[in-house]
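Every protein chain but one is kept in place in this view of the complex.
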C-alpha cells in the first residue's frame, strides 16, 4: 500500500475501507496479492452485474482485440457499435414497444445525467429541474446540483444552481395547483429527475403509485420525466429496467454502470424521439463516447435478457437476500430493496461502519450508503453462485452479531 | 448506416462527417466495412498517440484479461494500478523532480477539469476561475463554464457561472494592480486554467513568456495555476508535457485522452501535495476511476518515454508536418502548432469543411477546429510511419488544391 | 392625461387603472382636477395609515421647514432623527420590552428587505433564504428573489438565486428532520422571511400556530426569523406590529410604508443587537436614509400609539369592514383579513377588475391583489371617518351588484 500512500491523492476512498491490494477477480470474488479471497457484495458500485471477468465477455473482448477491432471511435459508426445497438434494440426496446433514440455520452453516469438535463432544458426552454431528497446523480457540477448529499455538494466550492428539491416519496398534495399558479413563486420545471430506487441515498424504494403521480405532475406541468436508472437498471432489480411494468413512459432514461457489461465505461441515454430531435449535431460531445470493448461486452450482456430465466433467477436470489436480512435485522432496523439490490438500514452510521469493517476482515466486501452510511447495501453480481451468496450472507450475519454483541 | 439513422440520437456528429462504418484499425489507419482504408490524422481526437491497436498494448491487455486481472476497481488498490503508478512516477515525475499526487477522476477530460476546479476552490476558498478566450475544457457544467465556444455553452440551457474570461495571449498590462485593488471590482480568482496549446480552440500556441506572466499573476494573487494538458500532453508536442522546459511549476495538471494508451478511458490529475491535502476522502468520486485495461496499456505507454528517442522522432515528424503545411498554405492562411499537433488556419470555415470532406473522400481523416471550424488540425498517432505521414500530407495538399482551384 | 401618455414610461400602472389627474387629498379622500372626490380605500398602497395630509403632521412639517430643519442627512445624527428615534423607543419598543437596533436603510421597502437579507447571510454565513408562495418583498433583485409573483420575477430578465420557496400556511411535517439531514440535499437556510398577512399576495392571513412553528424551525436550524411588516405593520391590523401578542420574537423586522407617517419615504429595520453587531460601518448605505420630513411626521405618528384607543378604533372599524364584506360576498367568495386590512377573494380576476373599474367610476379607489388580482383589498386610512367608511363600503356593494347582475 506504500506507493498509494506516497503518491495517490488524499481523495482516495475505497482503498482506505479495503486496505489491501487486489490482484485478480472472478465472478463474485476478488483476491488480493496475499491470496486472500473476498466475496464481492459491492459489485463495483453496481457495475459488475455479470460478475468480474465474465467468461463469455473475456472471450469476445480478446477476439475483438486480436482482430484489430476499433477500441476508440468517438461517435463514428463502427460495426461493433452497430452490433451492440442492434442487440439492445432487439432485446430490450422492441419487446417492450419502446421507441427511443440512443445517445452515447461521455462514458460515466454523471455525464449521462448532464446530457439528460441539457436536453430537458433545451426542449422546454426552462432552467429548473426538480430532484429529490437523498438522490444521487453524479459529481460534475450540472449533475451534482441534483445530488443531495452535502458532503459531495460542499466539495464543489460554488453554489449549485437550477435544481429544486422535493422530499422523496412525499405526497404531492396541492403541489400541482401551486406550481400552476403563476403568482405562487415556483418556476415551471424543465424536468423531474428521479431514481426508482435510490441506491446511494440509502436503498429507498419508490412505489409505483408515487412514481405515477410525479410522472403525471411532470406531464401536467410540461416537464420532462427523467428516470436515472444508472445503478438500478440493467437487470439489477429483477427486470431490465427498474421501472418495468410501472407504466411510467419516461421521456429520458439514463443508463451507465452495468451497460458496458465488463466493467469498462459506457453510458447511454434513451431519449424519446420527439425530444431527441431538439439536439443539434455535436452539441454534447465527449472524447470517450465510442468504447469498442464496452460495446462488445455490452452486446454479450444482452444474451442474459433474451428470455426471463436470468431475471427470474435474480428475483429468486433477491428474495433469499431479503429474507436472510429480515432475519438478521435487529429491532429498529429496516430491510429495503428490490431484486438483488437490498439494504439493511441500521439507523446508526457508526455501527454500520463497524459491520463493514468486520466483514472486510472476514472476507466480505460491501459498502454503506444513505445518511452517514448507516444503510448496508448488498449488490453482488447478478451471476453469483448460490453457495457464494449464502456464504456472504453468513459472513454478514456473523459480522452483525460480532459487532452488536461485543465479547 | 441505417441503424444509426433510425436509432442513434440526432446529437451524433462524426458519423455525419465520416459517413461510413469502420470495422478495423491499426496504427494510423482505419478500415471501413467495405474495405476502404483511411489514413487517420484525427487520432481519436488526440487520444491515439500510440496508434490504433498498438501491438505491445494488445498483448499486455490480452494477458491481463486472460489472467483475470481486475478490469474495474474504483479507487481500490490493485496490483495493476500500482504498476501503472510506479511506471509514471519513475518515468515522468522523478526525472523531472516533480512532486505531485496522482488523482484518478472519472475517466474523462471533463471530469478531470471538474475535479481540478473543485480542488482550487477548496484550497483558496474562492469561487471565480479565470479561463481564456477560445479555451476548451469539457462539456459538464462545471468545466463547460470554462469552455469558450458558444455552441457548446448554449447547449447547457442555463447560465454558466463562476468563470471569468480573459483574452488568450493578450498582455496582462495593469491587470495585476487592478486585481489587487479591492475597490476595482474583480474578485480574487481561485485559479487560472489554461491550455499551453489550445487544441479545439484552433491550435493556438501560447508563448513561454506569456505563460510565465500568467503563472506569476496567479502566484501574486494567491490563485492556483492549472494547466489543462489533456490534448497537448502525453508526448503530443515532442515532450511529455506540453510545458516541459518552460519553468511553469503548475499547481494542478489535468491529463486524460492519451494517458490510457489504448483508447480506453482514463483521467488523472497531478496535484501538488500542499493542495492535495485539502481533499477529504471520497469527496470527488466516480464509478469508473479504476480502469484495469487503461492501467495496463498506460503502463506500456510509459516505455515510450524512458529516453528521448521517441520524443525526438515526434519533433522530427512535427517539423515535416509544419514545413509541408507552410508550403500548402495560401496567402492569408496561417500554420500553427508544436510537435505533432499542427494546424492550418484557412480563415474560412466553409472552405475548411470542404477540404475535410474532400480528404474523407480520398481517404484521409482529419477535423476542423477553432472559430467556425476554420482551422484544419493534424494530430496523427505519434507512432505513424513516415510513409503514411507523407501520404496523408499529400492527400491534404491535393484536397486543398482541388477545393481551392475549382475545375 | 396627454402629457403622461406622451412622456411617461409605458411601465406606468395606476394612472391606467385610475385614468384621471388628482389634485388634492385630505384624510380618506382624493379629489381630481375636475373636482370629483374619490374615497380612498387604496391608502397609497398601505402607506397612508394616518390619512392624506394629516393636519398635525402638516403643521409639524411646515414648522420644520420654516425653521431650516435638515431635510436630508444620510446617516448623520440630527436632532430631528433623535426625536423620532426617542419616540419610537418610548412608544413602541420599551412598552413591549423589545431590544432592537434601528437601521435606517434606503427609504423603500425593497431596500429594507435587501438589508435584512444581507444581515441574515452575514450572521449565519449561509446563502439560501426561505420565502413563501405568494409572498411579496420588493422589486430589486435581492428582494425580488423572495417575491413570488412570476410577472414581477420575469421582468428581472435574469434567474433569481438563493431563495427557496415553501408553501404559505402549509404544515411543516417532517421538514425539520429533512433539513437536519445533511444527505437530504437542503442547504441550511440563512433566514426565513415571512409576512404575517400577505398583502399583495391576496390578504392571506397566517395563524399564530403556524408562525410559531416556522419560528421554531428557524431557531432549530440556526436561521434568522425575519418578519416583513412593511404593509401589515404600523397599526394596520389593530396592533402596532401585525404579530403583537404572538410570542414570535423575530430576529429582524422590516418596516417602511407607514413608518414615515405622511407618505414621504422612510424605511427602518429592527435588528436584534446580537445580529446587528455583525454589521461593519457603512456596509449597507444609501443616499436617502436620513429623511427629515419623514422623521418629523413619523414622530407625530407615534402619538397614535401612546395608548390603545386608536388601535381599538382600528379593530372596531375593521370589524365593520369584515362584516359588511361577509354580507356582500357571493357563494364561493371568501373574506379574509385582520384589523383594517380586509380582502374579498372573488376567485375571478376578470370579475375583480370589473368591480374595481366600477368603483372608480362611482368614486371609490381600491385595488386587486393575489393571483390575477382576484382579491379586492381594502386598506383605507386608519383615520377614516365612519361616514366615509360606510359610504365606501356602500359603493363597493353597489359595484359588486352592478357587475354581478348585469342589467
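For reference, chains read A, B and C in written order, and residue numbers begin at 1 within each chain.
As a working rule, a residue touches a chain if its C-beta (ideal position, glycine included) is under 8 Å from a C-beta of that chain, and two chains touch if they have at least 3 such contacts.
Because the structure is predicted, anything quoted here is derived from the model rather than measured.
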Among B:35, B:174, B:245 or B:331, the residue in touch with the chain that has been omitted: B:174
Per the touch definition above, residue among C:20, C:362 or C:390 touching the missing chain: C:20
Residue among C:28, C:48 or C:403 touching the omitted chain: C:48
Listed residues C:35, C:97 or C:157, member touching the removed chain: C:157
Residues from chain B at the interface with the omitted partner, ascending: 127, 131-135, 147-151, 153, 159, 161-162, 164-165, 167, 170, 174, 178, 181-187, 201-202, 370-372
Absent-chain interface as seen on chain C, which is shown: 1, 3-4, 7-16, 18-26, 30, 33, 44-48, 52-53, 58, 61-62, 65-79, 82, 85-86, 89, 101-104, 106-111, 114-115, 117-118, 120-122, 125, 127, 139-145, 151-152, 155-159, 161-162, 190, 256-257, 262-265, 269, 271, 276-288, 291-293
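Everything below uses one rule, namely that only the chains that are shown with their structure count from here on.
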Label of the chain whose CA centroid is most distant from the centroid of chain B: C
Whole-Å separation of chain centres (CA-atom averages), chain A against chain B: 29
Chain B and chain C, separation of their C-alpha mean positions in angstrom: 58
Between chain A and chain C, centroid-to-centroid distance (C-alpha), Å: 50
Where chain C touches two or more other chains at once, by residue number: 159
